[in-house]
Structure formats: structure tokens, C-alpha cells
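Of the protein chains in this complex, all but one are displayed in their positions.
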Amino acid sequence: MRTRLSLRFLALGYLSILVVFPVVWILWESFGNGLGQVAGAVTNPDSVHALYLSVLIAVIAVAVNTVFGVIIALVIVRHPFRGVSLMNAFVDLPLGLSPVVVGLSLLLVYGVYGWFGGWLQARGIMVIFALPSMILATTFVTLPFVVREVVPVVREVGTQQEEAARTLGASSFETFRRITLPAISAGVIYGVVLTMARALGEFGAVTVVSSNVFGKSQTLTLYIDAIISGNTPNYTPVYVAYIAAIELGILAVATLVLMSWIRKRGAERA
Amino acid sequence: MSISVQGVSKRFKDFHALDDVSIEIDDGSLTAILGPSGSGKSTLLRVIAGLERPDSGRVYIFGKDMTNLSPQKRGVGFVFQHYAAFKHMTVRDNVAFGLTVRRRPKAEIRAKVDELLELVQLQGFADRYPSQLSGGQRQRMGLARALAVEPSVMLLDEPFGALDARVRQELRAWLRRLHDEVHVTTILVTHDQEEAMEISDRVIVMNHGRVEQIGDPRTLYDHPASEFVMAFVGHANRVDGRLVRPHDVGIRLDPDPGLITATVHRVMYLGFEIRAELSVGEDRIRVQLTRDQANELSLVTGQTVYLELEAHQMFEPAELVAAAS
Partner (left out) sequence: MAPSGAILMRGISLAFLSIMVLLPIAALVANARQAGWSEFWQTLSYAPDVSAIELTVGASAIVVAINIVFGTILAWVLVRDDFPGKGIVNAVVDLPFALPTVVAGVVLLTLYGPDSPVHVDVYGTRIAIGLALLFVTLPFVARAVQPVLISMDRDMEEAAAVLGARPLSIFVRIVLPNLAPALLSGAGLAFARALGEFGSVVILSSNIPNKTQVVSLVIEGDISSGYVSQAACLSVFLLALSLTVLIVFGWLSHRWSGSHAD
């Protein structure tokens, strides 16, 4: 039918102009000048350090949010209390916050003139403009993902399996480890993957709280932004930023692939 | 002829839903298309409605070739098994829909909807939503909605299939009364042979995408054209290579050459009917007895009896098709 074709054309055309063409072009531009250039950009020490920082922060954020996220999800579903919906709202809050606002609010708590500023400074603890604040910021913005993915899974799984385990003599911890965790693992993994992707891509909040020193306290996102806006101590060609962007992009695509693979496996099991 | 279907075939991937089907429907009649699932009956109905395009063949409605016309333009009414109610609209808006898209004046629509709601006995429900109605009520709404645009033909696709037995029976009888009042040519698709027999003027029996037999209920029952029809319409016992109706089997207590030996398995008192289940070799057969016959025989489980086939049918091997009762 004619409508069918024109709809298809509109949809694919829109996607192409907005997403496909730009992605293809940046890949072409970056790899066009040969792999030597790419290798150089990737192995450049500032770039390597930025990647290291990004991954380090992301891993910590993921670990923290997984542990607490599962606990929070279990509380929401299994042990709710009056005010649990308010708690739920707080879990979702980071989703609706602009990242710079997140950064600012952290500044107001841990910065020199912030609530804890004096206390921290007196003990010589650097939070803002140091790694801890970057970790805090990233953990903040990625907080909702594990919870949101685990809650529906916990709901669906129900308590019967665990009750059976208890009657068979398993302790609380054993039950949790052997029964609960495996049952909700799909949701947890999905949440972890989403958290990881989001953490690697965090920019706005980290920009505000980081000292942003080139090659020293920059995540990959900050690194890319610095090169593009020309805020580098020595001249760094733009393609380095492109390649760093592609690195992150590849990680993002890997996330996507993992996401759809997990989704498919979940559907098969169901 | 209201409807004429000529040589229609339809395939879905590897599945032959319809195989060279030709039928004629009389003006003002209530015809049932009867068959098991997969027989192609719904597909045939949808082809007539224009919801499916046949691979070959033609469809004529009131003499006009409608084969390539969209459903919008055919002037037919369609009632779905699962009601297809417009969930987001009130009952009134549902019934009015066909008139609304034809841009009839509001007053006219209102009057017509009220009239129809009264006809289907849903007067008080005009401002309710389908989710607030029972299944039977939703289907009555579906009928009213289809009738609103005064179609020349009404097509009903297993309209009572999703309802429970009691509601089904009530609506079945109600539909027949409605048809007697309104006289629109109606085609009803069903797998329930009792339903087909009870309300239709003529029955088209289908199996595996082909028409097995067309006729009025009595003819179908008394003179089935094939083993399939005999087994599908009413019950048929297989005895000795012959097909016999449960009420055509006589039970005798004394042996006689020419009679078939059988063992009583169970006697069931079903209220209006007394049914005896007997074993003949490996097969089970069902015999229908009157109260008097049953009292006279006083059958006991395990008892040996002798059967006389008072009437039977025999079909050529070529006509032996698997019955799916």
C-alpha cells in the first residue's frame, strides 16, 4: 500500500538523517585516515587515563548502586511502609534532574562553602574537585536503574520459592544467596548494564564537581569536551576527540547488544 | 442471490485455508457455515467482508463484483467473536460509529442509536463503557453497531464463541428472533453444530478449506453426503464398516446370526435421553434409548447384548475424511 511505503520512508528517513548518517560519517572520518592514526589517538596517555577514570568511576557506581538498588527494590516490593511511595519518588528523582543541577547540589553539600565544607576542609578531606565527588555524582545520576529493573522482577517472582527454602531449613542469608538472587538475576543484570552505560556517559554532573585538569582528573566525556572546545594545554587535533567518542560509542553499542541479548534470553525463558 | 462466491481460494504461507470454494446465499436467509477449526469458515466470511483478499475467485454481493473492494465500501455488517468493542468509547458512541463516519446529522444519529439500543435491550447502558458490560451485553452492542448502518448483509464470526453456555443459548434464540424481525441476509460462522442446526435455514458444512455439503438441517442430518458430515452433524457410530446413528441401533437380548455382539459398558441417565455405551470389540458405540426401551431392557454393566442396525450409511473410501467432532 502506498501509505505503508510512505510511512516506512518517513521513519527510515528520519532515523537516517538524525542517527545513521552522523554515526556512519564519524566512523568514516576517524578510520578514514588509517588505523595508525586511530591507534595513536587511543594509546595517547591522556586518553588512556581518561578511559581508566571513566571505567573506574563507573565500576564503583555500578557496584554501589547494585548492592543498594537490590535492597531498595526488595524493600519497595516486599517490605513497604507508609511513605514508601515517597521513597519511590526519590529513587526516580535523578531521572528528571538536569545533570548540572546534580553537580550543583553536590557542590552545595560537600563544597568548601557547602554544608559539610568546613568539616571536611578541617580534616583535609577533598571531595569536591576530587575523585570522590565524581564518584558521588555518577552514583547519583545512575541510582534509579537497578531499582527500576529489579522491582518488577521481584514482584513477578513472588515469595513462594523462598518460603519453600525456609521450610527446608535454609537461613535468611542462604535463602537470599541461593534462591532470591538467582531468581531476580535477569533484572539485576539488565539494571547493571543500563547503569554501566549511563555511568560511562555521565558528563554534566561530573563537569561541575571535577577539577577538570587535562590528563589528570578527566573522564573520557570531559576529555572529549575539552578537545572539542579547545581547552587543552597543547594543541590536540579534533580527530582524537572523535576517536574517544567512538570508543565510548562502541561501549554504548556493546551495552545495546547486551541489552537485547538479555531481553531475548529473558523472553525465551519466560 | 444475495451473495455469490465463485471459486475462491486463499493460502496463508503453506496453509490452504480455502480451496476453490463456491457458494450461493439466498436473499433474507440465515445461513450457517459450520465446521471445525481450520476448516476455513472464518476465512470465507472474512473474504466476503473484504477483510481478506482471495488469491483467486470472485465475490458478488447483490450482483456486484466486490472482489477488489475494501470492506468500507461493501455495505456489510460484521460481528466479531471477541466483540471488537471500541474500548475508549461509550456504548452510544460505539453503536453510532458507522453513522458518525458517514457524517449523518446528530439528531438522526441519536434517534437511530436509541432505536437500536431498544432493539437489543441495552437502553439503560448508553453511557456506559464496554468494560462495564458483560460479554453478552457487549455482543448485543456489537450487533446493534453493525445494524446501525443498515447493511445489506450481516456476517457473524462465531459471535457467541466467547460466552458461556447459558448466555450462548439465550443469545442464539434471540438472534433468530431478531432475524425474523429484521430480515437481513445473515451468515453465521460456527463450530457448534447444535447452534447451526437450531437457528439456520441452511447450513454449509466445511472441512479443510472445502465445502462438504450444503443443505437445510434436516437434510444434513438424514442424508449426509460424506462420513465427515455424518460424524460432525450429530453423532455417528462406526460399526462393522458402517456408520449408524445412536437412535438407529436396536438392542436385542437374544443372539441371532446377523446381529452384532456387544458388551454393555455404561448406562447414563441424561434426563431427557438415556444413553448406553457399548463395546464392540475395540470400539465404543453410543446408543440412544427411550425410557420405555431402557426399562424393558434393564441393562447391566458387563451384560452381553446383540445389536441390529436399523438404518445405516456407507460411504466410499474416497469420502472417508477424519471427523473432528
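Read from first to last, the chains carry the letters A and B; within each, the first residue is number 1.
Everything that follows uses one rule, which is that a contact is a pair of C-beta atoms (placed from the backbone, for glycine too) under 8 Å apart; a residue touches a chain by one contact, two chains touch by 3 or more.
Given the structure is predicted, the values throughout are model-derived calculations rather than measurements.
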| item | value |
| --- | --- |
| Omitted-chain contact residue, chosen from A:Val42, A:Leu56 or A:Ala252 | A:Ala252 |
| Given A:Ile71, A:Ile125 or A:Val213, the one touching the chain that is not displayed | A:Ile71 |
| Omitted-chain contact residue, chosen from A:Phe129, A:Tyr190, A:Phe214 or A:Tyr242 | A:Tyr242 |
| Candidate in contact with the missing chain, chosen from A:Val42, A:Leu104 or A:Val157 | A:Leu104 |
| Hidden partner chain, residues of chain A it touches | 3-4, 7-8, 10-12, 14-15, 18-23, 25-26, 29, 68, 71-72, 74-75, 78-79, 81, 87, 90-91, 93-109, 113-115, 136, 139-140, 143, 172, 197, 200-204, 207-208, 221, 224-225, 228-229, 238, 241-242, 245, 248-249, 252-253, 255-257, 259-260 |
| Chain B, residues in touch with the chain not shown (by the definition above) | 49-51, 70-72, 74, 76-78, 80, 82-88, 97-98, 101-102, 129-132, 142, 145-146, 149 |
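The working rule: only the chains that are shown with their structure count from here on.
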| item | value |
| --- | --- |
| Geometric centre distance via CA averages, chain B-chain A, whole Å | 59 |
